[in-house]
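A protein chain is absent from this complex, but the other protein chains hold their places.
== chain A ==
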């Protein structure tokens, strides 16, 4: 069922999305550590999946 063993078995690949309390904003955190804020989950997923394009490891502004 699972894909063949990944090249780096220890590397976890977890994307996190926090809905920032008290706002309408979503904060996306890529598995590489890059972060960006969005107000639309579709645009957010496009950005996450574009990794590594436009991902810097420091917090960056919404593209």
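Convention: contacts are C-beta pairs under 8 Å (C-beta built on N, C-alpha and C of every residue); 3 or more make two chains touch, one makes a residue touch a chain; residues count from 1.
In this section, contacts and distances are computed from a predicted model.
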Task = Look at the options "Spermidine/putrescine import ATP-binding protein PotA", "Rieske domain-containing protein", "Isoquinoline 1-oxidoreductase beta subunit" or "Aromatic ring-hydroxylating dioxygenase subunit alpha" and return the one that UniProt uses as the protein name of the missing chain.
result = "Aromatic ring-hydroxylating dioxygenase subunit alpha"
Inquiry  = Give me the chain A residues in contact with the hidden chain, please.
reply    = 1-3, 6, 12-21, 24, 26, 31, 40-42, 44-45, 49
